[in-house]
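One structure is given below, represented as structure tokens, and several questions about it will come after.
Part of the complex only, each chain left as placed.
Here the chain labels run A, B and C in written order, and each chain numbers its own residues starting at 1.
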């Protein structure tokens, strides 16, 4: 099942003539079979160019280091590219941070067990002990790291020690504000689910605010976490229709479905190397 | 085609026991055939109660004044109700204010001609003369009332004189800020279409702001106009999905479709007596 | 949390004058507080009338039998009504039938544990033993009742013995055709999820057929089971967008999300007494 001969190439660089020709000629010389390719330029002229290619090469594992070096020398250096070539046999490593709400967590655990979310789920970390049974029932290690009063830093260091070198930390309704130091230590590797269609209802209690404003749609937003709360690059959003008949608990119930679907979709996109960030925005390939 | 014997009753009052029993007993005594009924209370106890009933009574036109008086005496005064009984043979009168964008206007003109929007469209008023041919082609009077520099008040008085006693003024992308005096003169009778999913992107250039923020959904909101810009009671909202491939003109194009659908839906709901306002929110019956 | 003084009244009868007046007067005489009411007539004249009322009466449990008798004598017999008055303190009893696919099952188990699906989940029954660990992990009894070759009847009798007097049997991707005898024994009490937007792609392998036809939307349908496969009254449907990029396994993955959402929504509507059947169609109140 593990695609031992398959890799994904992600490229970003200043847009210029000849990029696709150079990349595809390089892969052709290695006898690669390109099975998927998508590209995007942020402007018709003078923008940034992004490309995602999936390819197979016979006996890839043994050739991987040489391939990376050659690509750098023959292509990337020429065009000033940021490049990653990821061998799919190396699963991404993900940790989940959670507090007491379990809906987004269960969605991820379920998809992991179903094989849709094909990653190493290294740990679930929580500042509460409530969800231990649930998480361990799925066979995933659960770590209870409470936040001491007036000393969040100690807990954050423990979390960092624990999650270590993961590719991604998912905040599945983690109800703690992260310090700038924590965010920087994992820069570009934290995805949060916010329970509103940002930029509406930034901050706490968005369902209460949505109810008070009388909106006819509520939503959820999955985004990368930056130092500015709820302002990082958006990966995925969705909404559901509500009416005058719904009170705040109804909005929370309806919202749970959107939250878990949106977060799962964003995490899947990240795992499948379909998300690229530029400035405060994202390219999300299909 | 005109339902000569049909009327709609709209009621709002403090919620209390016996309202439905009293209203339905009253209608039964008049031998009314209730063809549709919907109700809503804003809280299980101590809220506000809203009801919309559609009913037929043989020979209604001749009995209408007596019916209204009797309902007031026998029911409304007892429960402290706000009441309106509208005879459907009397079409609502609507005026449209527009500037240069025509998409929302064309949608309303088309639905009017198709018979879906069954109202007297008394006038289209614009601060530009661009859309005269289009509007007159649909057989609707067009009035060009330009706004003089430093004297918006004169134009607003002309508009008020012209639209007079309409039931509703629709702002179909009218690009002028209305004065408080104008809004108060038509309180509760102005519906605007704003080109974002409020409360996100209040104010000017929402598509530009949506592009800059990198949202994955854009939207539109139809709302009653109050003195506070973009903050009146919301009647209808919808969104469409956008991606990194869409630039600002794309968002405007995609947004036009949402704007016209949302505005048309809100106007239809108003015309069919399905919208009731409480505080800064709306009940919109199906 | 159990609403000890709350009940729901469901009524259906030939449409005629005075129904609402009679029902609401009856409830007013019992000092009931009506907290929600919805009604529908299938035609302006001569149709069938449906009503759902939720109400509270102080000390309801002790008065319930008398209330039912009185309603029958004073109202139901007069109008020829089918009536049910359900005391909410008596939770509905539900059994789930499943084979090997677990997505719809997990959705129901999760909602049950989260308290959204507020029922007695009496049993999960399967013709395979694969999902035992999952189900027992949620604290629900699991029964493995395999189907012997050439003798489905024996297994069906065992299932019937086991599920007994439940209010509802949910087929959460149960991959066995039910016999007419089984369906009749549970008439009106079986909800199935079919993995297409019926009536498109009746029968087996709908995702394969959808792929071959090249549709741009795939869907799922929750319906009551009758003797005619996939032809019972539809309760809920939804769709998701697919493209040329999706192969059959993709459709199955995307479809799983629709299936579980649609089934959960239908089961919730049934549990909350919002579904009424007439002919081969349903009224589903909000």
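Keep in mind that, in the parts below, contacts are C-beta pairs under 8 Å (C-beta built on N, C-alpha and C of every residue); 3 or more make two chains touch, one makes a residue touch a chain.
These figures come from a predicted structure and were not determined experimentally.
**Student:** List the number of copies present in the full complex, noting that all chains share one sequence and 3 are shown.
**Tutor:** 4
Criterion: only the chains that are shown with their structure count from here on.
**Student:** What chain lies closest to the overall centre, CA atoms only?
**Tutor:** C
**Student:** Can you tell me which chain lies farthest from chain A, using the average of the Cα atoms as each chain's centre?
**Tutor:** Centre of mass proxy via C-alpha means gives B as farthest from chain A.
**Student:** So how far apart, in whole Å, are chain A and chain B when each is placed at the average of its C-alpha atoms?
**Tutor:** Chain centroid spacing, chain A to chain B, equals 42 Å.
**Student:** Can you work out the whole-Å distance between the CA centroids of chain B and chain C?
**Tutor:** Chain centroid spacing, chain B to chain C, equals 37 Å.
**Student:** I need the residues of chain B touching at least two other chains; which ones are they?
**Tutor:** none
**Student:** Show which residues of chain C lie in contact with chain B when the two form their complex.
**Tutor:** 17-18, 20-21, 24-25, 27-28, 31-39, 41, 44-45, 286
**Student:** Would you pull the chain A residues touching chain B in the complex into a rising list?
**Tutor:** 40, 42, 197-201, 213-217, 219, 233-239, 243-245, 280-284
**Student:** In their shared complex, at which residues does chain C touch chain A?
**Tutor:** 102-103, 106, 110, 114, 116, 137, 243, 245, 253, 257, 261, 286
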